[in-house]
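Notes follow the structure.
Just one protein chain is left out here, and the rest sit where they should.
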């Protein structure tokens, strides 16, 4: 959009970059449409050209993650477990691996109630340097042992490039956490490591930025990306974050990648995990990530949002019934296309 | 919380107001707890007292809307239809009443698919003074005629104190819209009018402010308040608002009032109405408000988020099945207490 | 923006409304530009047309408030005091009128330090119905008496249509508060009342919505609108609101109306009033609204953000020096055009 008689310079700049410019003349403004390969536009700082009031991007900058270029929904295989095939998966476990005993106890509970994945942090990104930072390597080994013990797949967070190799050795799926969603160095390296990646939405990331982050991973040759909505930062303080369940529908429309939901971080309150887990399934999520702790009152991290084993079993029972019913009755939350 | 040796003045000010002060001494700060009738604290501007770093409110300022004082969930009767009794109600119809024909056509569709309420705006609050402002009185009359025709209850928005009498004459339930959630003059008057009130959450209202707004209505003698989550304002621009479904669980925990969900305004996109409607039911909402238009492509207001009759029937079919199944299987989203 | 071969229907719908459609063809999408009188577009729900992915508004919906149609900055005369003429005005006083004594004492302090306006609420919009709601009529009379006593102009909030007449009788300028910024009934009536209006920005209002709210007032024949930035709602909890000083620059660019800044509500902390008042002046604000109380520790409302008389005098001294220096040295914060 631009004013006055300055459209000539704008059009020239666009043409110089090998792009086509189309002009629409309104009574107050001229609108100049730009058509062509978007990457070329990077070389034209449209807003900075004299006479330009503002510019608006119409086409998306991600391609590999986009449904436009890949209409079929992707199914991601993680060591034999399929994510995105119509049956929701559950990743459950404690926020942090605290000890072998705690982890094994949690893993047994998780397994017994029917989840497919064990989650648990060995590397913990914490706001304060004085908070518990995780058992690191030792924690990874306990996770691998818990996998042997239960047959569950393991998903765990990787917070630094240096840790990727170690995590990839022990885990079936690497998690990139919310605080690292735009740690582009890390994204590129997990894109190279060959393991499926669970990409959590950033604390205040738009859906567009999130899909661009997925694009960073996919652009390195790794198509196995699963997205995880975990709540966004808003003005509301009652919940730890605001769980944005409409992101499930948005991602299903914009992308072919599977999306799961984390109601534990999304709300920060164990009381809300059950209703939000049910809601996620009804909205069409491909799975859930849930914090469960043998004894939340003794958890070293995120106790307030961890379920007791009993609550957890109730959630599992409900979501299994709900998802089976929806499949049986052909209740389809999101019409694609 | 306060520093230095100034706690004496603080304690005196609290005592003068007839409240009790309890002091806890930390190594860096003193914490002064205040116990007693919260309304008395209004006369003590605690943060402004010398030495005070900050004050934090622990108890809630609403009472009539609080579950603490009314543990039993309320069921609101609107002309014979019960809201909050375990079976979700549906309020559907066009955003705005545009003509008798449009409204009757919409009402017939709404009725046929099994909703209990017809919604439709006769007074429309619009961002720009040049947008369609509604048919006003004429619109109210069409709504009353559509009620006669179909047997549906009518819920419609009231935007000014002057309009209350007219709206109350024709409608079964008065809606207070998001932009007026803290129009306290309006809240007091709908509190006096005797009709049940549907109170939408403000654009950027906290749950605490929302329940305080309900308190304004209830404090005038009207206990028949139903809350409606309709999306909050966040940084995300893909959706018109961010539908906060965790508000359903929060309100169920904090209040005894019923809560319904409006996925049409909550997302601003018709494609997202179905998944979010299913999610709301699974989260335990007491009902839904849905925009449906005989021909959304001709709607004078909010076409992009209105369902076609066909989409609408699909939504209705899904939520009926889902809610019946959850009742049958005793899948309880929110454990109270 | 739209996909597939559906552009024909879109173009027809636009043409039917008497508007011109221009098509730009990209490789993935077609872009349809719409040219003509924007009010006609209200009859075409573009997003709801088949094949449309999304629509984006380019031209603004406000005209009277826009600088495009009124390049010259407006100077608003309030009972002889000019707002917007290059010399910042100050509106100071207590949050609420509490008693004749408190108000007179405050007015004397305000006057002595050199402000032009006395502010003070007679009608107070409060989150809880149990908080102090203002002295109402009695408060208005005290304000009028304080005006007689000091020669200060009086600005005070009007919260209901019914109160306009009374407030207009006693006050020189009517304030529409943040919670009522989209109370369109109130906006229209203050637009008819003939008195200058101070329009505060809504809690979570965009600049576009704010200027549209001004348009409601101006569209009723009242051009005397002054805007007031008072902080917006964000995720940050350290301050009561986030004071958006860039709104000063934005409003100066988009509109010809004067804009003042309220650092007291904008921060909620008296310690921050001085630096933010200085910053507002340096950013080019046309004035300030500041809470000052003879004894903040006894204030019935907003004590934590009220200045003591001593702090207030320091602020006044600083802003007078700063604004005089900027004028003298021709330091112009905002280059218009």
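General remarks:
A, B and C label the chains in the order they appear, each numbered from 1.
Operating definition for what follows: a contact is a pair of C-beta atoms (placed from the backbone, for glycine too) under 8 Å apart; a residue touches a chain by one contact, two chains touch by 3 or more.
Not measured: the values here are computed from a predicted model.
Shown as candidates are A:15, A:99, A:131 or A:335; the residue that touches the absent chain is A:131.
Which of C:109, C:140 or C:281 touches the hidden chain is settled by the complete complex: it is C:281. Considering the whole complex, the residue from A:22, A:149 or A:179 that touches the absent chain is A:179.
Hidden from this view is one chain, which touches chain B at 1, 22, 24-26, 28-29, 31, 33, 35-36, 56, 58-59, 68, 204, 233-235, 237.
Listed for chain C, the residues touching the missing chain in the whole complex are 204, 206-208, 232, 234-239, 242-246, 248-250, 252-253, 266-267, 271-272, 274-276, 278-284, 318, 321-322, 325-326, 329, 331, 333-335.
In the full complex, chain A contacts the hidden chain through residues 13, 38-39, 42-43, 45-50, 55, 61-62, 125-132, 159-162, 179-180, 182-185, 202-204, 208-209, 212, 215-216, 219, 233, 270, 296-300, 302-304, 306.
Criterion: only the chains that are shown with their structure count from here on.
Set against the C-alpha centre of chain A, every other chain centre is closer than that of C. Nearest to the common centre of all protein CA atoms is the CA centroid of chain B. Averaged Cα coordinates give chain A a centre that lies 39 Å from the centre of chain C. As a whole-number value, the distance joining the C-alpha centres of chain A and chain B reads 30 Å.
Chain geometry summary: the mean Cα position of chain B and that of chain C are 27 Å apart. Within chain C, residues 204, 233 each touch two or more of the remaining chains.
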